[in-house]
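Notes for the one structure printed next.
Omission of a single protein chain aside, the complex is shown with its protein chains in their original locations.
By written order: A, B and C. Residues from 1 in each chain.
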Amino acid sequence: MRNTIEWMVGGQQGEGVDSTGELFAKTLVRYGYSVSTYKQFMSRIKGGHTNYKIKATDERNYYSGDGIDILLCLDKETLTNHEDVLNANAVVIQEGKETKVETENTPEGKPFTVFTVPLKKIAKDLGNPMAKNMIALGISASLVKLPIDILHSFIEEIFAKKGEEVISSNKQAVLKGFELTNEHISNQINELKTPSEKDHLFISGNEATAFGSLMAGCRFLSAYPITPASEIMEWLSQELPKVGGTVMQVEDEIAGICFAVGASYSGVRAMTSTSGPGLSLKTEALGMAGISEVPIVIVNSQRGGPSTGLPTKHEQSDIQHMIYGTHGEIPRIVLSPATIEDAFYMAAESFNLAEVYQCPVLVALDLGLSMNKMTVPSFDTKRVKINRGKLLTQEEVKEFDETHFKRYRLTDDGISPRPLPGMEHGVHTTSSNEHDESGYISEDPENRINMMKKRLEKVRHAMVQEPFKVSGDMDTSDILFVGMGSTYGMIQESIKQLNEEGVVNASHIHLQQLYPLPIDELDPLLQGKRIVTVENNYNGQLLQLLKQYAPIHDRASSITQYDGNPFTVKSIVKQVKELISWQH
Amino acid sequence: MRNTIEWMVGGQQGEGVDSTGELFAKTLVRYGYSVSTYKQFMSRIKGGHTNYKIKATDERNYYSGDGIDILLCLDKETLTNHEDVLNANAVVIQEGKETKVETENTPEGKPFTVFTVPLKKIAKDLGNPMAKNMIALGISASLVKLPIDILHSFIEEIFAKKGEEVISSNKQAVLKGFELTNEHISNQINELKTPSEKDHLFISGNEATAFGSLMAGCRFLSAYPITPASEIMEWLSQELPKVGGTVMQVEDEIAGICFAVGASYSGVRAMTSTSGPGLSLKTEALGMAGISEVPIVIVNSQRGGPSTGLPTKHEQSDIQHMIYGTHGEIPRIVLSPATIEDAFYMAAESFNLAEVYQCPVLVALDLGLSMNKMTVPSFDTKRVKINRGKLLTQEEVKEFDETHFKRYRLTDDGISPRPLPGMEHGVHTTSSNEHDESGYISEDPENRINMMKKRLEKVRHAMVQEPFKVSGDMDTSDILFVGMGSTYGMIQESIKQLNEEGVVNASHIHLQQLYPLPIDELDPLLQGKRIVTVENNYNGQLLQLLKQYAPIHDRASSITQYDGNPFTVKSIVKQVKELISWQH
Amino acid sequence: MATLKDLRGDQPTWCPGCGHFSIMAGIQKSIIQLGYEPHDFAIISGIGCSGKVSEYVRTNGFHTIHGRSVPVAQGVKMGNPDLKVIASGGDGDGYGIGLGHFVHAARRNIDMSYIVMDNNIYGLTKGQTSPRSEHGFVTKTTKGGNKEYPVDPVSTSIANGATFVAQAFAGDIKQMTEIIEKAIEHKGFSHVNIYSPCVTFNKINTYEFYKERLTKFDEPFDTREEALSAVRAHDGLVTGILYNEKRDDYQEKLGIDFDMQSCVSGDMDEELFHKFKKQFQ
Partner (left out) sequence: MATLKDLRGDQPTWCPGCGHFSIMAGIQKSIIQLGYEPHDFAIISGIGCSGKVSEYVRTNGFHTIHGRSVPVAQGVKMGNPDLKVIASGGDGDGYGIGLGHFVHAARRNIDMSYIVMDNNIYGLTKGQTSPRSEHGFVTKTTKGGNKEYPVDPVSTSIANGATFVAQAFAGDIKQMTEIIEKAIEHKGFSHVNIYSPCVTFNKINTYEFYKERLTKFDEPFDTREEALSAVRAHDGLVTGILYNEKRDDYQEKLGIDFDMQSCVSGDMDEELFHKFKKQFQ
């Protein structure tokens, strides 16, 4: 009995690769497994190779895996592209004239079984040519002895509107798959251990971010479509109206942030979501939110840059722009959830931070985290409490008894009580110009100094609940990996492997708050160790960030990947080994 | 006989403060003095205090000075605002009912003379009420015994179109000024030493930048009005048509950069000029220039940020945005001329670098450098030779003999030969998407790696003629000041004073190339010394930049000023002393 | 009831004689005459001499960035449907850099007013050509005369679905104020372009220029076609409400029971969580 399975379906875009993958993933989820997935696709609508990768384990797993146990090929490219990562004794399912089973070897000499099946013909015979992928799913499921009922009940759900005939032909297709396996390759069946029962969700980083935002009271999102962020807008445009909120797809990304700033100014928890090109366009208005002290959440789902770059590929290369972008100097907070559950919690926290500190909060996702689904423990609604900061009620505003409310009142903590437009006695001025306490333009040098200090100091100690994740033995480890975003799972697994192989004694910090960098907390952990950042960009932006705060220059380096794909454990391990051998 | 004079005129905006200041400055220039100026003004058209400060010396001078010898007050605020910086024995000229001379003391107890004159009345009596400032200029000139002919000849030039009468009344006004001085305060006359003859220009940083660009062959500028950059556009819109080029004032800053990118793509040396808010808007298109490898020069004349901020005030706070702004990673070069003559040369060099490295070049000015005029030695046209890099001629293109020209050909130095659209056999594709050598979209990982390396490595060793200025004794100095932009003169004078007072043994590096930072060249100079950056921003952006490249964290700090005004020598010296005493 | 004093904000710094003074007064008067209080309003302005109006009229004000008053204002209204929202700014701000937002706002029809202070020039940056400057207009950047033709703002909003389009003149405060009042009371996006002479930099489009040339229309045209033709026939030199149509505004059309502001500090809503959670199981 096995407790892990790696599965992939590949084919041409528009051929149902996505839905086939998603269905198999959900089947495994419903069976009780922890599932991580990764979709690869191209910047076109039809055609071009795409694939959907799944790794399922009976314990929590954060990474969709390097290898493949079952490979479902809907086109020729699939096998060519992925043959080299097949695990030993993998099964490859492919279309062919007649059913046959052959054994082949990977370039590295691992044996695998090629199961050729006339899927199209069988589906046609079943009276439903569309059901060919279902046969293949049946084969897949039967190879690990998943209960057929799960697939069958999904089929009932998915095709509920299509009628009994479609349901039945699809069910038969699955059954046929089971039969084909039993008939031809029963020696390959390797049953999955029954997992223990868990309360978990199968959700993408985008969905978790959107869900967390909604739960934190966000009621307005204005944005412009862009891969890989569109899903956030799409999910919220479905769900927000149910709670009295709304999504606006506006004319461009500048409007995206400006609408959200306006809505936030009027008292709503508001956000905008985008990816690189949109983030760059928002750069000017980001500064407006900063100086005018309007809370705002900006989700940046990173993709391959620069410019239009690689719009459907993974990258983590907007770090510096998020921290330093916009002219002049503003208060800001930059977060970067490590996992999908962190995306939920940090999205929620970002609204708190935005309102408590009255400043823009940027939440960095990356394509890997944004678009791929994983199984996560159901979220804890008690973990993040809603905190609206110094937002005043109508009654509180009245007590100030001012004709023109001092919106930018100087206070000890730099944060000013905030009335809302519409409140009696709360009439106030908000401004992108340098202003005095009343919000009116001021060019007075002394006022300027006060206002700059107010704004830039107030966020200095802002801190999210978990500014970074630490693992490994900080006292004894001689190498410290530092990462952010969706590399979490790969780094964890790489360390496990490296430690097991006895290559290094490694520890791991995964940063979740990039700005203000929690340097006081990090500093003791950085002492004395070899530091290796693992990041999906060319310049080693995380490394540059760390160097700015800590003089680690002679013992720090980075492992980078910027080809549009996520790291594999294999490639991290390889690069670490090279790094180490080179040092000796 | 004196060899230096500090003069200021102050008044309400729209009252001729500027033109009066400029005329006096030019008079001193024509007399042969080296003049530095600083204008202060507000973000409104009429009203509000403004002033024009001049320091003239018989040797080269880079700073408009801390003190005032002659203060011309066109409003009440002028004296109130500037009394504390009057030099001993200063003369204050002010409007009043009747002519009188009084002696007063500054808050620090320095004596000064107040010369009250019924300027308006006298001007009216001369038949030209507009000439009142001319009387005051006459007084100013006579107090340092400038030849009256210089002023008279200027009057002839300025009022040439207004006719004999205006000319004569203005001449008389000046004469009247001379007479009043002789009559009432002859004991204050302190003649300026006659300077040696020099071939020099009186020019602002904006003008020098524009002039340098034109001389380097720039024939197209597209931009949008914004203080303090507008002057570049305005100057070139006058001059470019004379050489077959043109300026376009377009609908916004995004169009500003896009037009220039388009013009450059078609083979013209092209630029755009802007300030902070415009720079932020150009962030996305900057990335396009980077990945598509289109040469482009972006001049950013910095002002008080963030957002609208302090639009008419001085700051140096866009450093990080210029280096890190835009999503993803692009080749770029960031320059920052230290002086007005460097602005000329570096503007010219920026076009070379843009074309040699086929990438965007950002030229950072700051308001102090942009808007104020100084006397500079006439420029050396031999210093920067035009270099168009790998731009191909029609003949060269033909030799490649390709159907579709490989615009992004991989080469040893990462730079690809560049045909122009319109050339026979040169048909090629330029793209903001990741592309292969032919310019066509490519999502292939290996191609991606090659292209990223090509683009990001090609600029690694780009270097301007003078990447930084060094002064002081690098071997013996125990403190090293690092600055950029218009602080050059103040830092130099501060060091002189600090060295003279024996406070420290200081040296000075003024960075002119911010990215790629010439760290190999800088590193030996940074060794062992206490490092103090002097910069006009809050966060110490230069300091952060240095720290990123060198582990100087425990011996580096910054002196900052961010109130909208430039440093004074006094304030630098004071802060250095504090820093040193605090260290002991 | 609010008085003029209540509606006075910061001390204006405009040049004496600037048309913007009259527009400010027109907005103040309209608010008073319609019986609103300062806190009922939010004035969202752009950057320019004109942009300062949000600090000079004492209502809630947001002095935003150049060209973005209209998207910010729409967001404000979306966030609080009870607020009266006015966006305001210059011709450069609104028809130059902000032109796209303006057209999209016209077709979106959110309930707000957009008052443009049109002086056919860039005032605050000292007199460059604006997208409303006449063909041939001479400025610092167009010494040989402007080679472009001006944007036609009222035709553009009429053609793109604005439900209230008017034009006024700062030299005729009475008509202007009437128009502003109606624009404020109009349910939907109302666009008011107001000729507002820049006495410092624009020596062509002066008070006299407009007085001599403007044609006043007392009634809106029945159809967009007629309004378009009239505007063109007079080369844009018309005043009055040009077009006015009743139509559900954007928020009404959404048909959402808005509940945007009720979020309070404290626990997340557990019940809501479980409702939404289901779809991920």
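Everything below uses one rule, namely that contacts are C-beta pairs under 8 Å (C-beta built on N, C-alpha and C of every residue); 3 or more make two chains touch, one makes a residue touch a chain.
Since this is a predicted model, take the numbers as computed values, not measurements.
List the neighbours, among the chains on screen, of the chain that has been left out.
When the entire complex is considered, the left-out chain reaches A, B, C.
Where the complex has a chain not shown, which of C:K147, C:K211 or C:H274 is the residue touching it?
Going through C:K147, C:K211 or C:H274 one by one, C:K147 is the residue touching the chain not shown.
Among C:H104, C:K187 or C:K277, which one is in touch with the chain left out?
If we include the chain that is not displayed, C:H104 is the one touching it.
Among A:N3, A:S19, A:T80 or A:Q238, exactly one should touch the missing chain; which is it?
A:Q238
Any idea which of B:M1, B:A160, B:I189 or B:I386 touches the chain not displayed?
Result: among the candidates, B:I386 touches the missing chain.
Just one of B:N89, B:N128, B:N190 or B:T246 touches the chain that is missing; which is it?
Missing-chain contact among the listed residues: B:T246.
Determine and list the chain B residues touching the chain excluded from the picture.
Residues of chain B in contact with the hidden chain: 201-203, 207, 211, 214-217, 219-220, 222, 239, 241, 243-246, 248, 250-252, 254-255, 258-270, 284-285, 287-288, 292, 348, 378-379, 381-382, 384-388, 404, 420-433, 438-441.
List the chain A residues touching the unshown chain?
14, 43-48, 224-227, 230, 233-234, 237-238, 241, 247, 249, 251-253, 277, 307-308
Identify the residues of chain C touching the omitted chain, counting contacts across the whole complex.
Touching the chain left out of view, chain C contributes residues 96-101, 103-104, 107-109, 131, 144, 147-152, 155-156, 159-161, 224-225, 228-229, 232-233, 250, 253-255.
Note that only the chains that are shown with their structure count from here on.
Contact counts by the stated rule: is the higher one at B-C or A-C?
A-C
Distance-wise, how many Å sit between the C-alpha centres of chain A and chain B, to the nearest whole number?
45
Between chain B and chain C, tell me the centre distance in angstrom, where each centre is the average of that chain's C-alpha atoms.
About 37 Å separates the centre of chain B from that of chain C.
Can you check how far apart chain A and chain C are, centre to centre, with Cα atoms defining each centre and the answer in Å?
Inter-chain centre distance comes to 41 Å.
Would you give the residues of chain C that are in contact with at least 2 other chains, written as numbers and ranges?
47, 63, 65
Among all residues of chain A, which ones touch two or more of the remaining chains?
As it turns out, chain A has residues touching two or more other chains at 284, 287-288, 292, 431-433, 441.
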